[in-house]
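Written out below as structure tokens is the structure these notes cover.
All protein chains but one are shown in place.
Chains: A and B, in written order; residue numbering restarts at 1 for each.
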Amino acid sequence: MLRDERLTQFALLFVALAMVATYMFPVYWMYVTALKTGTEITAWPPSFWPANPDFAAVEVWQRMRMGTYLKNSAIIAVGVTAIVVVLGTGCGYALARVRSRWMDVALFSILMMQVLPSSLMITPIFVSFSQIGLLDYPRTSVILAQAAKVLPFYVVLTRATFAQVPRELEESALVEGNSRIGAFFSINVPLARNGILVAALLIFLQSLGEYVYSRSLIQSRALQPATVGLQSFMGPNTSDWQGVMTYAAIYVTPIILFFVFLQRQIVSGLTSGALK
Amino acid sequence: MTVPLSTTDSMPTVGTIRASGPSFRDGRGLDRVLVWLTLGFLVAFSALPLVYNVVMSFQSVDLFTIASFDRPFVGLDNYKAVLSQRATGTIVRNTAVFVGLSVALQLTIGFGLALYFQQRFPGSTWLRGLFLAGWIMPGLVVGGVWSWILAGDFGVMNWALQATGITSDKIFWLSDPSIALYSVIIANVWVGVPFNMILLSVGLAAIPDDVYEAAEMDGAGRIWRFLTITLPLMRAQLGAVISLGIIFTLQQFDLFAALTQGGPSNGSNVMQYWSWELSFQHYRIGQGAAVSVLMILVVICVAAIYVRSTRHEHAA
Partner (left out) sequence: MNMQIEIDGVDKHYGAYHALKHIDLRIPQGQFVALVGPSGCGKSTLLRTIAGLETITSGAIRIAGKDVSSAPPRARDLAMVFQSYALYPHKTVAGNMMYSMRIRGISRAKARARAEEIAKITGLEALMDRYPRELSGGQRQRVAMGRAIMREPQAFLFDEPLSNLDAALRVHMRAEIRKLHDRIGATSVYVTHDQIEAMTMADHVVVLRAGVIEQQGAPLDLYDRPVNRFVAGFIGSPAMNFVPGRIDSDGAHVILDLPDNPRLAIAGRRPAQEAVTVGLRPEHLIPGDGPNALTLPVRSVERTGSASYVRTDTQPHLMIAAADRLAGVDAGTLSVTIDPTLVHLFSPEDETALAL
């Protein structure tokens, strides 16, 4: 009986591994291609393990000026995350604590602004930004537009986190002599820290991959982020797949590492917060 | 990467802290100020553009009038122009197919995976979490990788299909107008499956074991239990996943940019990409705004239905 049970477990695990492997194939293929050299790329049948692994990271990095692109991506992601955390944390808290018709209206409007697709919002954003002269600061424009895009998501996530902090803790702090702002920083924020960090990380990663706004608002190559760089690299009829995959691998490896290390927190943050 | 939408409502309804006291520090206004910080920002950078979008959709906006605040109003001309184009039918149909197929496939595969990983075996939770890697990667990179996998000449997909004897000729996934849309759908399903799976897993986990045990005692088999217990109890969750799936699918842009650019000859073009194309490649900004307005209406309707329905459940 027990043996059967273990056998079943192994069978289940084996099938699960097979499913994960199948799903992860594109990621694997990206790395393998990045390691292949010119002729092996076009080999038919394709080889699933590079004969002479050659990671042209330095060459691609320099040729594609990835340093500049990634720096711009980082600037945009940091800027967006900063704005979102500063503005959104308090809002998530207030929405979790106060219940009134106005707060419901506020929450509903925030939820509605979360669903607006970037590709549909970019037209008015582009025109209005250019009219008020914001386009002279293209990265700032992208940061503002992207912050408005992801702020609702952050508010929703942190609201769920704050809702899990028992109200009495804050009340106790108030009776003990703290102000509401004092209690917010000394009680609510520390206790909601994990949720806030996960939400901020998700915003950061999402902004690291931002494309529509950067593509449309930033003209100067020197200010464009890595997504736009990758797009221009691929072009319509690219054949330098090793280069593209090397670029992609350099770009996403930190993201994937982040994810693997914090997987448990990210999944639990998402499931407890956003998906109930 | 897509964004979840939530209406979580786990707040107690009594014992609200009515911010009391005279000073801001003690908060009569604190909550309001905190909410307005965010709302103000969103009004400035989302709501106002939204309104402006509607205004522009009734104006003639092109490269020459873009900087002007005093543009001629043209009534419904933009809408007429957009709707009367030859491509419009194709693009609307493409959008419907893209949304319908993506959502259906994401849901089916995601539900299947969720059910599978609901079984208890070592590492099930961790392995399930790995799927989210696909969701967290930048859409443009996902598009890049898939365009290599789906490449006509040397793409590994064609090799796999030929090696297994499913097809004999190479399929030109990205350059055949009748197939290009399905290439984007494949990549989009890949991106969307993890999110569907995680969301449905949460719902499945919320069904108590004893309900299944009771059904088993009543003599219900596996399939019968799925049909009579899992499905009905997952109804709300499934509704949420479908609504969110539609919303996210309508947000998809990066994959089109990376894979097909809407081509060839609009074969894989969809409304949200077309709107951008009109504004930023053809500089017919008024028309781009018109398409945008139409699609935003669709998105907001779906979202409002979804939010209202979940509201209702929480109230009940």
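The rule is simple: a contact is a pair of C-beta atoms (placed from the backbone, for glycine too) under 8 Å apart; a residue touches a chain by one contact, two chains touch by 3 or more.
Remember, it's a predicted structure, so these values are computed and weren't measured experimentally.
Colleague: Decide which residue listed in A:Ser179, A:Ser239 or A:Ser268 touches the omitted chain of the complex.
Modeller: A:Ser179
Colleague: On subunit A, what residues meet the omitted chain?
Modeller: Residues in contact with the chain left out: 166, 168-169, 171-180, 182, 186-187, 190-191.
Following the convention adopted for this analysis, only the chains that are shown with their structure count from here on.
Colleague: Subunit A to subunit B: how many Å between their CA centres?
Modeller: The answer is 15 Å.
Colleague: What residues on subunit B touch subunit A, complex-wise?
Modeller: Residues of subunit B touching subunit A: 1, 3-8, 10-13, 15-17, 19, 23, 25-27, 30-35, 37-39, 41-42, 44-50, 52-53, 56, 61, 66-67, 69, 113, 116-117, 119, 121-134, 136-142, 144-149, 151, 153-154, 156, 159, 163, 190, 193, 198-199, 201-202, 247, 250-251, 253-254, 257-258, 261, 272-273, 275-276, 279-280, 285, 288-289, 291-292, 295-296, 299-300, 302-304, 307.
Colleague: In their shared complex, at which residues does subunit A touch subunit B?
Modeller: 8-10, 12-13, 15-17, 19-20, 23-24, 26-27, 29-30, 33, 41-46, 83, 87-88, 90-91, 93-100, 103, 106, 108-128, 130-131, 144-145, 147-153, 155-157, 159-160, 163-164, 167, 170-171, 179-182, 205-206, 208-212, 215-216, 227, 230-231, 234, 236, 241, 244-245, 248, 251-252, 255-256, 259-260, 263-264, 266-267, 270-271, 273-276
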